[in-house]
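Up next, chain A:
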Amino acid sequence: MLVGIILLPLLTGLLIPHFIPGGRRRRFCFLMASQIVEVCVVTAAVLSGRDYTSDIWRLTESLTIALNLDGVAAVFCLLTVISWLLTLLYSYEYMQHEHGHEANFYTFLFISEGMLLGTALSADFVSMYVFYELTSLCSMPLVLYERTRKAITGAVKYLYYSIGGAFFVLFGLAVLYDNTFTLDFLPGGTLIPGHHTQLVLASIFCIILGFGTKAGMFPMHNWLPTAHPVAPAPASALLSGIITKAGVIGILRVIYFIAGANRLRGTWVQTACLSLALFTVFMGSMMAFTEKNFKKRLAYSSISQISYVLTGLFVLSQEGLMGSLLQITFHAAAKIALFYIAGILICLAGVRSVERFRGVGRRLPVTFGCFVFAALSLVGIPPFGGFVSKWYISLAALDGLPGAFAYLAPAVLLLSALLTAGYLFPPIIRGFFPGADLPESPGDRLREPWQLTVPLILLAAVCGLLGLFPDLLTSVMQRIAGAVL
Partner candidate 1 sequence: MSSWFLLLPVFLPLVGGLLSYFIVFPSDGSRRWFYGILTVATTALAWMAILRCGSDTFILLRFTDKLTLSFRMDGAARLFAGLSATLWPVTMVYAWDYMRHEKHLRMFWAFFTASFGVTLGIAFSANMMTMYLFYELLTLATLPLVMQPMTSKAIQAGIKYVIYSMSGAALAFIGLVFVIVTDAQDFVIGGHLAGYAGSRTTLLSVFALSFLGFGVKAAIWPLHAWLPAAAVAPTPVTALLHAVAVVKAGAFACIRLTYYAFGPEAVAGSWAQELVMTLAIFTIVYGSSMSLKQQHFKRRLAYSTVSNLSYILFAVSIMTTEALTASFLHLIYHSVVKIMAFFAAGAVLHYGEREYVDELEGLGKYMPVTFACFTVASCALTGIPPFNGFISKWYIALAAVHTYHPLPLLGFAALLLSALFTAIYMFQVVVRAWFPSKEGILPLPGTVREAGALMLVPMIVLAAACLVMGLFPQSLLDLIREAVSV
Partner candidate 2 sequence: MSFVQNFPFFSVILSLLCAVTSFFLDARWAKRLTLFLLCTSIGLQGSVLSFCYRNHMSYEYLMGHFAAPWGNEIALGILEPLFALLFATVMLCCVLGGIKRMERDVFPGKQSYYWIMVDLAHVSLLALCYTNDIFTGYVFIEICTIASCALLSIRENGRALIAAVRYMVFALIGSGLFLIGVIFTYSITGQLLFPQLYETIASLWEAGTYRFSMTIAIGLMVVGLAIKSGMFPFHFWMPDTYGRATPASSGILSGVISKGYIFLLIKIIYRVVGIEIFAASGVQTLLLLFGIAGMVAGSVSAIFAKRLTTMVAFSSVAQIGYIYMGLGMGTQAALIAVFFQIFSHALTKPMLFLSASQLANVSGGRQDFRSLCGAGHRHPVAGFTFTVGALSMVGIPLFAGFIPKLYFATSAFGLGWKTWPVLLALAVSTVLNVMYFLYTTILIWLPREEGARNHNRVMPQVETIVPAALLAGFNLMVGIHSSALTALFTQGIDLFCQ
Partner candidate 3 sequence: MEQLFGNLLYNYEEVVAVILFSIGFCILLFSRNLIKKVVGLDIMDTGVFLLLASRGYIAGRHVPIIVDGITTAEYYINPIPAGLVLTGIVVSVSVSALMLSLTVRIYRTYHTLDVDSLYMMMSVSKGGKQ
């Protein structure tokens, strides 16, 4: 079952784009079909509530690859497959405006989906490491799709950063191998108590840093603003919305399933990571605030938003975890939507920089409508989705954290929310109200193809509705977090 979940996109990616005869449309239908099947399979697996595990491969006695579908994995898998589905639809229209070898794009798109699912589903640390590495490797070509120098530089930078991070992880992995009962993910952790404590803590910190690279955490976030803007919109949407979350899974798994929250609570690791995360939250939105290029601004905003998630994780409490899971979901929805919008703006209106947004809203009303929703959710205005997650995270921080952090964390989150508003609302306002002094008329309304708008609208709806009825989601997340802690 789980193997199938991973294999299906792999095969799809390898076979369909190259070997299905007929035109682009036909091939696309096949892709779509297989993706829909994938979604159904995953949903079925998740809803069936059974605890799937499957032992795929034994490299050596210390290196095994096994899969397991638990709550956390379920959340990630669902997110992944759904957003891939939407993105596929979106990219059908979008990729027409790009020049390049489209088949390869789909190939790598699907392969990286498979690898990502693998990362989410891994039952133990080693297999997660394996899939994690492969994810970075396979998602790299998505970035350099446009083949401009900038694109290639960005892609390569992304690759090197991810691999470097992975090696940080490997260091910790080797140390932990010697200091844990097993590397399988067990809620509550598997550390051997009182065994080279400092070394173990250091290695855990290394691991968090390593995965933090993918999640754009502060010291090694630098690839993100370079890589995301140069990728084609669907790719950057997925990168920003989902693939960066691979790092988050990693950290989550290590903290809650290998080290165990109780082991870390109050140690220097928690303090250090918290400060890093908070700093990243602030820095990300600050950078975004000053950035003019829209996609780049979004990239920075992802940096900050994902560190919200990390903050939630580092609180090491049930509410924190739950908040992070919510934040993952909502951020994914909002950020993907925003990147879709950016893509639409580029390929329909040819607008990249924020200054030139004036009046574009009139020409692309639907797009900008969704923009509003997404923005509100990302900023965290009640009753939109983002509010719920941030609310829980702040609460958790308030009563979960020791000393100054208890007040510092919420303050920082709030500040960054303000900044978020600061960098998201002005473009919207400019877009709808260009002001009287617009030199030339913005031009009349543009046709927005349904393949582009439908996914957008759906995502916007998610942001809205889930915000209105949060307990649809919170109850689930509550259960999952409860299972972990």
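Here is the rule we use: a contact is a pair of C-beta atoms (placed from the backbone, for glycine too) under 8 Å apart; a residue touches a chain by one contact, two chains touch by 3 or more; residues count from 1.
With respect to how the candidates were assembled, all candidates are chains of the complex that A comes from, given by their letters.
Source: prediction; values computed, not measured.
Note on this complex: chain A touches candidate 1; the remaining options among 1, 2 or 3 do not touch it here.
Taken together, the chain A residues at the contact with candidate 1 in this complex read 57-63, 65, 129-130, 133-134, 137, 141, 144, 147-149, 151-152, 155-156, 159-160, 163-164, 167-168, 170-171, 174-175, 177-178, 196, 199.
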